[in-house]
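Encoded as structure tokens, here's the structure I'll be asking about.
As you look at this complex, bear in mind that one protein chain is not there, while each of the others sits in place.
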Amino acid sequence: MEALSDEFKLEMQRRMLRIRAFDERASKMVKRGHIPGTVHTSIGQEAQVVGATMALGDNDYMTGNHRSHGHPIGKGSPLGPLMAELQGKAAGVCKGKGGSLHLADFNVGSLGESGIVGSSIPIAMGAALSSSVLGRDTVALAFFGDGAANQGVLYESMNMSGVWNLPVIFLCENNQYALSTPAHTVTSGVISERAAGFGIPGVRVEDGQDVLAVYEAVSTAVARARRGEGPTLIEVVTYRYNEHSEGLRLGTDYRPADEREAWLQKDPLVLFREHLIANGHTAEEMDALEASIVAEVDEAVAFSEASPWPDASVAFDDLYTDSEYAA
Amino acid sequence: MEALSDEFKLEMQRRMLRIRAFDERASKMVKRGHIPGTVHTSIGQEAQVVGATMALGDNDYMTGNHRSHGHPIGKGSPLGPLMAELQGKAAGVCKGKGGSLHLADFNVGSLGESGIVGSSIPIAMGAALSSSVLGRDTVALAFFGDGAANQGVLYESMNMSGVWNLPVIFLCENNQYALSTPAHTVTSGVISERAAGFGIPGVRVEDGQDVLAVYEAVSTAVARARRGEGPTLIEVVTYRYNEHSEGLRLGTDYRPADEREAWLQKDPLVLFREHLIANGHTAEEMDALEASIVAEVDEAVAFSEASPWPDASVAFDDLYTDSEYAA
Amino acid sequence: MTVMSFLGAIGAAQKEAMDADERVIIIGEDVEANVYGTTGGGKTRQETGDFVQMYGRNRIRNTPISEEGIVGAAAGAAMTGLRPIVDLSYSSFLYMAMDQLVNQVAKNRYMFGGQASMPVVFRSAMFYGLNTGAHHSDRPYPMFMNVPGLKVMVPSTPSDAKGLLRSAIDMDDPVLTFEACLLWGLKEEVSDEEFWVPFGVARTHREGSDVTIVAISSSVQEALAAADALAEEGVSVEVIDPRTLVPLDRDAILRSVAKTGRLVVVEPAHRTCGAAGEISALVAEEVFDSLKAPIVRVTAPDMQIPFSPSLEKQMYPNKEDIVNAVRRVTGITNPTSTLAAAGN
Partner (left out) sequence: MTVMSFLGAIGAAQKEAMDADERVIIIGEDVEANVYGTTGGGKTRQETGDFVQMYGRNRIRNTPISEEGIVGAAAGAAMTGLRPIVDLSYSSFLYMAMDQLVNQVAKNRYMFGGQASMPVVFRSAMFYGLNTGAHHSDRPYPMFMNVPGLKVMVPSTPSDAKGLLRSAIDMDDPVLTFEACLLWGLKEEVSDEEFWVPFGVARTHREGSDVTIVAISSSVQEALAAADALAEEGVSVEVIDPRTLVPLDRDAILRSVAKTGRLVVVEPAHRTCGAAGEISALVAEEVFDSLKAPIVRVTAPDMQIPFSPSLEKQMYPNKEDIVNAVRRVTGITNPTSTLAAAGN
């Protein structure tokens, strides 16, 4: 892979920091009742999110799952409307109708999260089908978890996109748990190795906390897809630092006591900060960058707080394109 | 594998002949309007059916698909009630309510065909789950086609049974076409190779016209399952001699002109007849065997013809076990 | 005008739409070989060539048997610039793709605050009455009426099939069309011009003053036959085909019942929570004061479909059942008497 520019790397760190700061704030807001429902944070998984989203071009598409507000941030979506969406405000990116589980920002190619685990995988394949039929050069990437990897639709999608040689990437965010369930107790075989039987390459990124490793794997798949060589399955091994969702308190210790500690030692933000410092940046620069991101999140919250609630009538819009049928 | 007894081999030929004769008769009856709807014959695929069903024990379970009246015959079901079912008669094995697409004979462990392609695969897994939970030593086998192999539920089932180490065999009858669609145009990768990614053995029987080859592969998987070592995926390469369903006339030549001819040279009944003759039987014996099977099918038809139509009220039975809720 | 069968009319609408807009593609199992008869040429494949010859494999997408994947792919494609027509062959296979239909196709536009549009049509045939057994005889359209965000059409004549399908393809919302195979062979003169039948506009097949029959899909033909028979007994029946169930032409139905005072609703689906129940409830709420008699539903019973012809034939509403229902609401018990007073 060609060397990445310093500015590009700084932008990687910036986006990872943005996800962390945004999600940490969102977590607090859930606990204080300032965000309705709950949120599923990407805290701990930022390298995997940013390594993948920054390997995509501006016109490329992606779909996500319940744990996907990091993803539009990674793809460059402005924070204010995302935060407003989490709060259910009128200025939300989905007018307050989607919420944390169903963020979408079509402006950056984010075709939406799915609260239904696995369900958005074939949507990404469909976006790749559009590219293919219409002769565009866009690619599409589906994010999903280790839990979602046991939904049959993934294999239907790998097969169909294999047959049709579609420019799609299946990216499994293996954070080793599906809610309370350890992946190894419900997964027979190795996820990335499932690709071979469907005639497509399968790649496993063992160090999903290394943003450059993820970036490289995804870039390779993107280039392949753009060359018309078809789909790739990528499994990235990572870890979520928080509970499955904010506010959820599970009764059992489904995660070994010291496991989280060990993964905290591999915090992707710390690792990449060190990398940047080793490559000519100062600690002060990094501190300043971090502070600027916190300020960005403050602004996003202010933007959201300033927004009114959506008017009750908004609930009755957007079901159909011809509003005559709306109730 | 231990040597098979002569009687066992004769029984193999007997059952293959039975399937052929039964299906050929059924085909004629469809064309004459004596069987309502249609039938999907196993003609050409008898070795694959009998090699698999005879590798199962009497108490073992199996599920089938739309092309599965050969399967209960292979498992030892009497012909009369099967034929009566095809005709929709009262004496049918399902009281005339199932028909060709939904034959089931619980007496021989046949838990039913599914007219919905792929849909009976997890049912077999469930039967294996019963064995496992209740500590029985029965195994279960799911028959399905190359077309069905692209239904996601197959992979959910392979994964679950892999994790739970269930005594189940997934048997793909790859007759190289799904209705009008050549398997190679819609299948990415190789079906049997899909097993590896799910941590279970995958076996490909290239010569599915050789009943002994199929028997050996399935017996190995059955023994494995009974030893508590879990599931196996077996792909058997075979060919259907007739049209997808009887009476269907497809407008395009979706099969190359000479392909069927080549496969007719590998007729499993002829091949095994030759094997038996080479192993001490006479052509006269074989002719007599064949004639006796034709007589059996005649009897089955007579049995069916003698049966009345089901009483109209039968349509309102068997929805629930407590008949009070039937309309 | 050309005499077209119901199936031919569907093929014609697909062809017109493919010609009119390059973004229209067809996705489905066995569409390449035209197994289900709607991806051939104008009339026969021989005459005008088939769709693969005409439009190529880029736009005619023969698929694996992966309904969930197919529907999801079509949804994703519809959100990003294509206008897919998905051939799901039998209605009984829709269940395989239920998650995609309900959770993605129906909800995405709404959830994302209008960012997505979903111009996609899902075609499927209801194969009831042909001795195919319970796995191929479903008539599941009522389920989809309960899912906001989908539109549902149930054409009952060749020209409605052509005009409604064309509207569906050209529409920016997802449409499910349920085609009764009992109607496939039905023929009539259909315009060769492009035309569009609007959604939400019922068709009054026959005017009458004593009873309104609202009939759905293949029941329309049965209802018309019943109306003929009843006319001979002096009962004047109005027969309305809603044509689209979502949106439903409430006004046409309510106006008619306000006029006749009596309603019979006929459909081939199971009774409980069917479209007939919905229409009955609508009328019982909106024009109750006009009602002179109970509202009677004539539907399939809440029973699965048996295979045997000797069993299956009794499972769907037929002319006789409809005549009896009308007699019940008009109070006529003796076929030769004139309109009785009961309920008046």
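When the chains are written out, they are named A, B and C in that same order, and each has its own residue count from 1.
We adopt the following convention: a residue touches a chain if its C-beta (ideal position, glycine included) is under 8 Å from a C-beta of that chain, and two chains touch if they have at least 3 such contacts.
These numbers were taken from a predicted model, which means no experiment stands behind them.
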| item | value |
| --- | --- |
| Of C:Glu193, C:Glu232 or C:Glu285, the residue in touch with the unshown chain | C:Glu285 |
| Omitted-chain contact residue, chosen from B:Val153, B:Ala195 or B:Met286 | B:Val153 |
| Sole contact to the chain not displayed, among B:Ser130, B:Ser292 or B:Ser313 | B:Ser130 |
| Candidate in contact with the missing chain, chosen from B:Gly44, B:Gly70, B:Gly112 or B:Pro268 | B:Gly112 |
| Residues of chain B (touch criterion as defined above) contacting the omitted chain | 61, 63, 92-98, 102, 104-106, 111-112, 114, 116, 119-134, 140, 152-153, 156-157, 159-160, 163-164, 317-322, 324-325 |
| Residues in chain C touching the chain absent from view | 92, 95-96, 98-99, 101-103, 106-107, 110-111, 133-135, 138, 140, 142-143, 145-149, 246, 248, 269-270, 272-278, 280-286, 288-289, 291, 293-297, 301-304, 306-307 |
| Residues from chain A at the interface with the omitted partner, ascending | 36-37, 88-89, 92, 94, 96-102, 114-119, 147-148, 150-152, 178-181, 185-187, 250-252, 254, 309-310, 312, 314-316, 319, 326-327 |
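In the analysis below, only the chains that are shown with their structure count from here on.
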| item | value |
| --- | --- |
| Chain centre separation (chain A, chain C; CA means) in Å | 41 |
| Chain B: positions in contact with at least two other chains | 150-152, 185-187 |
| Touching two or more other chains - residue numbers and ranges from chain C | 63-64, 66, 68-69 |
